[in-house]
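The complex is shown incomplete by one protein chain, all other protein chains being positioned as in the whole.
Note that the chains are named A, B and C in the order they appear, and that numbering of residues resets to 1 at the start of each chain.
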Amino acid sequence: MSEQEIGIANAAGGIVVTPEGDIDMHRSPELRSALRGVNDQRPPRLVVNLAKVGYMDSSGLATLVECMRTAKGHKTEMILCGMNDRVRAIFDIARLDQFFIIVPTVDDIVGS
Amino acid sequence: MSEQEIGIANAAGGIVVTPEGDIDMHRSPELRSALRGVNDQRPPRLVVNLAKVGYMDSSGLATLVECMRTAKGHKTEMILCGMNDRVRAIFDIARLDQFFIIVPTVDDIVGS
Amino acid sequence: MDERPHIHIELVSDPIYLSGARELVGSVARRLGFDDLQCSKIALAVDEALCNIIRHGYDRAADRPIWISVWPAGRDESGRPSGIRLVIEDEARQVEPNALKGRELDDVRPGGLGVHIIREVMDDVVYAKRKDKGMRLSMVKHAPRRDGPGRTCSVTLGRDGEGSA
Partner (left out) sequence: MDERPHIHIELVSDPIYLSGARELVGSVARRLGFDDLQCSKIALAVDEALCNIIRHGYDRAADRPIWISVWPAGRDESGRPSGIRLVIEDEARQVEPNALKGRELDDVRPGGLGVHIIREVMDDVVYAKRKDKGMRLSMVKHAPRRDGPGRTCSVTLGRDGEGSA
């Protein structure tokens, strides 16, 4: 494996997207296109599991915000989980923590 | 905590030294003086637990080799444990893996 | 500031190198007295500054120069470095420094985040026009006071084996 992957799986009562590695301006386009592909399927639930993401910048945030907007339009429930402290810190600095449903781990998602 | 620590504890049938963070030319003098202090106590066993070490260069190796020599002279049994793959790789490249007793974790030390 | 920087980097404005730049800065910050979370935030501020230059300054051209200079920002009572000073320069479009304020804190929306993050994370943030062309962003972050004994005395003896410093 020479670059990090984005895993996509049917689980947790919907589709779970698991990006790996740092999400920055170089890698967020890849995440954006993966999330668009999942939104096109209009699943009941879209979970972004950040457990394998060590770092995220504002381009990663913007990607998640765009995804949430599309999901809302589709009545898809979007949930974030698996954030480490460093990723959590940027949600806090950006004051966007209140705009997402955030749970500790995939296992904390009700109905999964 | 603003710099990484070196933990020293009585355990595993001797003294367990647990350095934290990267051991390079900047930080190996600190490890060297900690190991000298432990060797001065001439314990039956000296365990260096590398579980919290993410990276080591040849100055770290040299420090461990010096420690092993002193320990041998004192009839102290020296054991290394907790190496991650990256640390393991430098022992292999240096062909020094055969010169140390290396076990996976502290719990694998007999008589601990 | 006039003193030669301890590290001076010239890199091309390609997002592929963002990770290298921020890992260097985060790692140097670790050695200059910051803990992991603080280092990650300082790295984030640098990342955002570089992204803004690539995006707004160079309109995403990937082959333009960016310069990063790094200095330790001070010494604590035992003489160890304790703080970081960073200067990031480009030769891109010049903008009025006081236009770079960042959005209001209570104006919650995506976008307009980069400058806000930089100002939130760093202690001093000064944008200026360079003499001929391009912008200069100067930033300082002071390390929090260290409690407890100095590092070389921080070896502890005990079952837990963890120091307090």
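Criterion: a residue touches a chain if its C-beta (ideal position, glycine included) is under 8 Å from a C-beta of that chain, and two chains touch if they have at least 3 such contacts.
The model shown is predicted, which means the values in this text are computed figures rather than measured ones.
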item	value
Touch list for chain B against the chain that is not drawn	22, 24-26, 55, 57-59, 61-62, 65-66, 85-86, 89-90, 93-96, 98-99
Positions on chain C contacted by the hidden chain, ascending	6-12, 14, 16-17, 19-21, 23-28, 30-32, 81
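As a convention for this text, only the chains that are shown with their structure count from here on.
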item	value
Centre-of-Cα separation between chain C and chain B, whole angstrom	34
Distance between chain centroids, defined by C-alpha means - chain A, chain C (Å)	26
Centre-to-centre distance between chain B and chain A (centres being mean Cα positions), rounded to whole Å	40
For chain C, residues contacting two or more additional chains	none
